[in-house]
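Yeah, one chain of the complex is gone here, protein chain that is, but the others are all in their spots.
When the chains are written out, they are named A, B and C in that same order, and each has its own residue count from 1.
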Amino acid sequence: MFTFEKQIRVRYADTDQMGYVYYGNYAQYYEEARTEAFRALGYPYKNLETEGIMMPVRSMNVRYYMPARYDDLLTVKVIIPEMPLAKFIFDYEVYNEEKILINQGSTILVLIEKNTNKILRCPDDLKKIFAPYFS
Amino acid sequence: MFTFEKQIRVRYADTDQMGYVYYGNYAQYYEEARTEAFRALGYPYKNLETEGIMMPVRSMNVRYYMPARYDDLLTVKVIIPEMPLAKFIFDYEVYNEEKILINQGSTILVLIEKNTNKILRCPDDLKKIFAPYFS
Amino acid sequence: MFTFEKQIRVRYADTDQMGYVYYGNYAQYYEEARTEAFRALGYPYKNLETEGIMMPVRSMNVRYYMPARYDDLLTVKVIIPEMPLAKFIFDYEVYNEEKILINQGSTILVLIEKNTNKILRCPDDLKKIFAPYFS
Partner (left out) sequence: MFTFEKQIRVRYADTDQMGYVYYGNYAQYYEEARTEAFRALGYPYKNLETEGIMMPVRSMNVRYYMPARYDDLLTVKVIIPEMPLAKFIFDYEVYNEEKILINQGSTILVLIEKNTNKILRCPDDLKKIFAPYFS
C-alpha cells in the first residue's frame, strides 16, 4: 500500500451559496493530491503525458460526510491500495483541521496511448517505482 | 419513475488539456439537469432555499465511458427512480450527439433545515408533485 | 457593428458563499456568448481549431455593478465594435431578468497558428462574414 498526504486550502471560488465547498470540486482536490503523490514517488504525472501517455478517469465515487468551508486547511490522504497493472485505483480521505474525516472518495484511472487511443499496461519504470510498496 | 432531459453545450472552460471535459465537471452538468427537472415539475429548487431548506449532496458516483469534447451538445437524462421520502436519488445518463451513452452517474441528496441543520423528510407539497410518477 | 444575445442560466456551481456569482465566472459567460455569436455568424469557433488556428485571450476587463445570483436567467449581449483584422475585440453587457445592466466587460483575442505559434491576421473567409456588419 502506498499513502501520501497533501494539504489544500479551500478557495472562495470553491464555495457555493450554501457556504459549502461545491460537491463537484472535490474532484479537483483529489487530482491535486494524486499529482503530488506521483511527484513524491519521483515520477511526475506530467512526464507520462510527455511520453505520449494520458491517464483518463474511468470512474469516481464520492461520499460527503460533513461540509468543507472557505479557508479550511484540508488534508487529503491518497491511498493506492493495490499494485497498478492495467488500472490505477486511488482512494481519498479528506480531513478537516480537527482531523475529522469529512469526505471520502475513490477513482479508477487507466493509461491510454495518446496517438492510438489504445489502453496500456503500467510501464516498467512506473512498476519498479510502485513495487516496494506492494511486496 | 420520473425522467427529464436537458441539453447542455460543452464550454471551452469545461475542457482540459487532454481535449476532454474535465472529469469533475460532470457534477455541474448533473446539477444543471436536476435543477431543470425540478423546474419542469413546477417546483423550482430555488424555492426550497427560500423556505429555509437546503439540499446537499450525500454521495455521487460517476462512470466515464467516452470523452465529451468542446462544443458537443450533450443530452443529460435525469431519472428519479423512486419516490423521494428521506432521500432523493437522481440517476443521470449523458448522451452525445450520436446518441451514444458516454457517461452515467448517480447522486443522493437529502433535505436539511438551514437554521437547525436537521435532516427533513420530503415536504407534503413536494410529495404531491412526485406522487403521480410513482403510483 | 455586430451584436448578438445569449441567455445563460446561473448554476449553483457558479455561486460563492456570498450568494453571488463568483467574480471569475463571468469569463465563462463571455466565452459561451461569443461562441454562440460565432455560430450565429455561420462560422463555429470549433472550425478555427480544426484548421489549426487557436484564439487565445490577450486581455480582459470586467466591471461588476450588481451581483448575479443562483438561477438568474442572464442575457449576455456580445458586441463586436470594429472589423477584426489583427485582433478581435468583443464587448459584453450582462443583463438580469429585470433588464438591468449588472456587469460589463471586454476581451481582446488574437489568432495564432497552432504549430508555429505565429500571430495570424483574420482569414479571408472570416473577413467576408464580418464585412457586411462594418460597411
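The rule is simple: contacts are C-beta pairs under 8 Å (C-beta built on N, C-alpha and C of every residue); 3 or more make two chains touch, one makes a residue touch a chain.
These numbers were taken from a predicted model, which means no experiment stands behind them.
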Among the chains presented, those that the missing one touches: A, B, C
Residues belonging to chain A that touch the chain removed from view: 9, 11-13, 27-28, 31-32, 35, 44-46, 49, 70-71
Touch list for chain B against the chain that is not drawn: 12-13, 15-19, 22, 24, 69-70
Touching residues on chain C - with respect to the absent chain: 17-18, 20, 22-28, 31, 49, 54, 56-64, 67, 107
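The working rule: only the chains that are shown with their structure count from here on.
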Same-residue or different-residue interface between chain A and chain C, half as cut-off: same
Between chain A and chain B, centroid-to-centroid distance (C-alpha), Å: 24
Interchain centroid distance [CA atoms averaged], chain B/chain C, Å: 28
Centroid distance [mean C-alpha coordinates] between chain C and chain A, Å: 34
Set of chain A residues in contact with two or more other chains: 17-18, 22, 24
